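Only one protein chain is missing; all other protein chains are in place.
So that you can tell them apart, the chains are marked A and B in the order they are listed, and the count of residues begins at 1 in each.
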Amino acid sequence: MALLEVKNLGITFGGLKAVDNFNLTLEKGALYGLIGPNGAGKTTVFNLLTGVYKPTSGTFMLDGKEMKGKKPAEINKAGIARTFQNIRLFKNLSVLDNVKVGLHNQMKYSTVAGIFRLPGFFKTEKKMTEKALELLKVFGLDEHADTLASNLPYGKQRKLEIARAIATNPKLLLLDEPAAGMNPNETNELMETIRFVRDHFDLTVLVIEHDMSLVSGICEEITVLNFGTELAKGKTDEVLKNPEVVKAYLGQ
Amino acid sequence: MANKSNNSPLVKKKTMRPVTKQNLITYVMVIAVFTLFQTLSATGNLKYAHKALLVPVCTSIIMAVSLNLVVGVLGELSLGHAGFMCVGAYAGSFFSVLTEDVITVSWLRFILAFVIAAVCASVAGILIGIPVLRLKGDYLAIVTLAFGEIIKTIVNALYIGKDADGFHVTLDSTKLNIAADGQIILKGPQGITGTPKDSNFVVGFILIMITLFIVTNLMDSRTGRAIMSIRDNRIAAESVGIDITKYKLMVFTISAALAGCAGVLYSHNISTLTATTSNFGYNMSILVLVYVVLGGLGNIRGSIISATILYALPELLRGFSEYRMLIYAIILIVMMIVNNGTYFVKIKEKIFYNFSSKIKKDKKEVI
Partner (left out) sequence: MKFLSQLISGISLGSIYSLIALGYTMVYGIAKMLNFAHGDVIMIGAFVIYTLCVTAGLPTIICVLIAIVFCTLLGVTIERFAYKPLRQATSLAVLITAIGVSYLLQNVALLIFGSDTKSFTSVVTIDPISFAGGELVISGETIVTIIVSVIIMIALVIFVNKSKPGKAMLAVSEDKGAAQLMGINVNGTIALTFAIGSALAAIAGALLCSTYPALSPYTGAMPGIKAFVAAVLGGIGSIPGAMIGGIVLGVIENLSKGYISSQLSDAIVFAVLIVVLLVRPTGIMGKKINEKV
């Protein structure tokens, strides 16, 4: 059974079909790309898959379970985590605490235990810190653990967002333009990291990206969106050669 | 790399975390100030007028700290905090007057009054929490303001009496139908009279310490992180599985319960409890908001300091008698402009930059 099964997903904003008839099947462990010109509806697809928007048509299933109509928090608990195009960190929290918020539903103790400092508080907090630092280390952020998230340089903020998403222990990770604003070196490093986390954390990854070196470097297959509909789909190198795709990107 | 990792919290387990240290400073500060004033008061070195300020200052501090939980930690603007205080004050006084002859152990009755007030206020907190889930920003602010005014208006119109048949509750004083041997506890605009004067500075101090304990520990826990993540970025918080509804309601409930306790402290310090614009109206809510904003959003120690100074300030300015509120208003405006005005922020940044540019250069390597 496929991990993610999207069928005829669509959404309309005041008469405009932002995404129409979107289909996608992701097998477990896949590294899949979603590309297309600006305004093609890529981020809207992410917003639909994470429950930020309610689809006007179609369904999608994770591990055979219907996800349509669920709230963002429920969808995350079911196993979909994401990053954002315009970075959304918890700016006034430390780097470590950002990841610990991600661990919120993984390691629990009650509010009462927290207020009255019951044994569960110390035990779980210690485990949370260890786990969070372990994750930060993967992204080379462990030395900034006590820094405020807003004080991190841009590239590291993007990495922290990925670390936070992985902390929620997802099955499917959605990355929205992870390489935006990065230089080629950083992009290369990021590609390594994405591959590593996919293998290490047993993830399936769906990535939106404009940087074609990243797309052709890591994505096995891609879908091209244009004006909210699917333009092409298949093996990355073949799709990128498709004249329709070239035309959509470069114009007439 | 190996050297740098020494900085990570995992290794420096033995040293105190910055949060714990900050909280400790706050506790020590409160204890020190309490000890000072308690000694002054006990040795008769405090003027009667100043002694009378001690309990109200404690009330203001609890109000400010509990409102900071909503405004500073959760990031929602509330203009109805005095409403919760009002619920607590009336519930506590009602209970104390009702049971004064039944429960003769005054400290036990007082504790029960706090518990009952906290419960009643938190029910009010849940009630206001429901619209909070649908509304944002200024719309939420006006709803909380409206809610506070509703509470104030209702207690001013309510008559409750008790006789052999049980309780009589009415909005119309002529329809109370109370037996001759009965007792009217809540008399509409005349409020509740005869509340036992159980509050004192020590109780106020203990209540501040309890409030501090609850709020600071809550902030430094799994729940607190979830709440602050909602404040910093609601959409991101949802995306990592934080249940916004649950935590917003929780914050409003806890904050309301604490404000309710502040109400009990207030109402057991005065002989006649009435609800006016200045004690339970939006004016009071706004005053507390001013404490919170000037003390710093999310900064608990700041709230304590600013509540103390700003509450005492108009009283200490009594020498200027009629000019005191005018001076207060001007100080408030000037402070806001100096703290937040574009021009002043730029100047501060410039000074700070010159001062810290050296340190920044050293740090660049790490980045």
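Here are a few things to note about the model shown:
The criterion applied here is as follows: a contact is a pair of C-beta atoms (placed from the backbone, for glycine too) under 8 Å apart; a residue touches a chain by one contact, two chains touch by 3 or more.
Only a predicted model underlies this, so the values are computations on that prediction, with no experimental measurement involved.
Contact with the chain that does not appear here is found for just one residue of B:T20, B:T153 or B:N177, B:T153.
For the chain left out of this panel, the touching residue among B:L98, B:V293 or B:A307 is B:V293.
The residue touching the chain not shown here, chosen from B:V73, B:V97, B:A113 or B:A141, is B:A141.
Not every partner is drawn; the one left out touches subunit B at residues 71, 77, 131, 134-139, 141-143, 145-147, 149-150, 153-154, 156-157, 171, 235, 277, 282-283, 286, 289-290, 293-294, 297, 322-323, 325-326, 328-330, 332-333, 336-337, 339-345.
Here is the rule we use: only the chains that are shown with their structure count from here on.
Per-chain CA centroids place subunit A at a distance of 40 Å from subunit B.
Put simply, subunit A touches subunit B in their complex at residues 50, 52, 71-73, 76-77, 81-82, 84, 88-93, 96-97, 100-102, 104-105, 107-109, 111, 114-117, 121, 124-125, 128-130, 133, 142-146, 153, 164-165, 167-168.
Across the complex, subunit A is touched by residues 4-5, 7-10, 18, 213-214, 217-218, 221-226, 228-229, 231-233, 235-244, 250, 298, 366-367 of subunit B.
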